[in-house]
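Sending over a structure as structure tokens; questions will come in a sec.
What you see is the complex with one protein chain gone and the rest in place.
Let's turn to subunit A:
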Amino acid sequence: METCDTATHARIAEHAYRIRRYALQMGEVQGQGYVGQALGYADVLATAYCHAMNFKPEDPEWEGRDRFLLSHGHYAIAHYAALIEAGILPEEELETYGSDDSRLPMSGMATYTPGMEISGGSLGQGLPIAVGIALGLRLKGNPAFVYNSMSDGELDEGSTWEAALGAAHHGLANLICLVDINNQQADGPSSKVMGFEPLADKWAAFGWHVQRVNGNDLPAVIAAFDAARQLPDARPRVILVDTLMGKGVPFLETREKNHFIRVDPPEWQQAIEILDQAQGAAR
């Protein structure tokens, strides 16, 4: 696999840093949230929104845009951070996160937020919706891609595999599925809740082009996105990304893993300072 150039790496790393920072700021507003997942997934979102995808920030419904479906609506905090970084949402709005009448509800919904393509959160719905969007784009002759972003917990849902069959059957080369493997579900580690390995083999057996990368290894993530987009192949593509919850904030990386990572009130600012120092040193 080719790796990206140093300048691209540095640019996307800067975006990922800011996505992490926005997520922590929103977490502090609510005093909780899926911030562990957001920190873990920030490199993938930065690559999607600041490297791979076509869109117009001032026109979130532009017909030519690549569609990004947040199937795991719980990751809204991460997605809002990416939408802010992409210029689709204003930064000032993050302080309304999860509040009454906010456009940024705790679980992502298409009817609330510009740039939010679907109402996720009822897990296992994003990929079958993506199949319909991909069929629709192809029928219109629209060359845009549809990305479905999902969690590893959604691998338990039967509808995910209905859609995996359907996407391969219909040869949906314009469909890219991202699976965030942080090995953490509501009731514990995914391997204990409902084991899904060998995962790459499963997707390959369903007829997909499969890549599995460390989702916090930015050059690898960037190269995987590039490969998925450039592949001259009639198969749908899946990128399996292994991520570390809390990535970028060592005291959260090592904290006992739960669906929610516990963050005490003074720790939000401490976490932001750690991110700032690390990024300052990287520059």
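The working rule: a residue touches a chain if its C-beta (ideal position, glycine included) is under 8 Å from a C-beta of that chain, and two chains touch if they have at least 3 such contacts; residues count from 1.
Keep in mind that, in the parts below, contacts and distances are computed from a predicted model.
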Next item on the list: Among "Transketolase subunit B", "Bifunctional protein PyrR", "Amino acid/amide ABC transporter membrane protein 1 (HAAT family)" or "Na(+)/H(+) antiporter subunit C", find the name that the UniProt record gives to the complex chain excluded from display.
Entry: "Transketolase subunit B"
Notebook entry, point to check: Which listed residue, A:Ser119, A:Ser149 or A:Gln211, touches the chain dropped from view?
Noted result: A:Ser119
Notebook entry, point to check: Which residue among A:Leu135, A:Ala200 or A:Leu231 touches the omitted chain?
Noted result: A:Leu135
Note to self: With the missing chain put back, one of A:Gly27, A:Gly108 or A:Gly166 would touch it. Which one?
What the structure shows: A:Gly166
Notebook entry, point to check: Which subunit A residues touch the hidden chain?
Noted result: 109-111, 117-119, 122, 124-125, 128-137, 139-140, 142, 158-159, 162-163, 165-166, 169-170
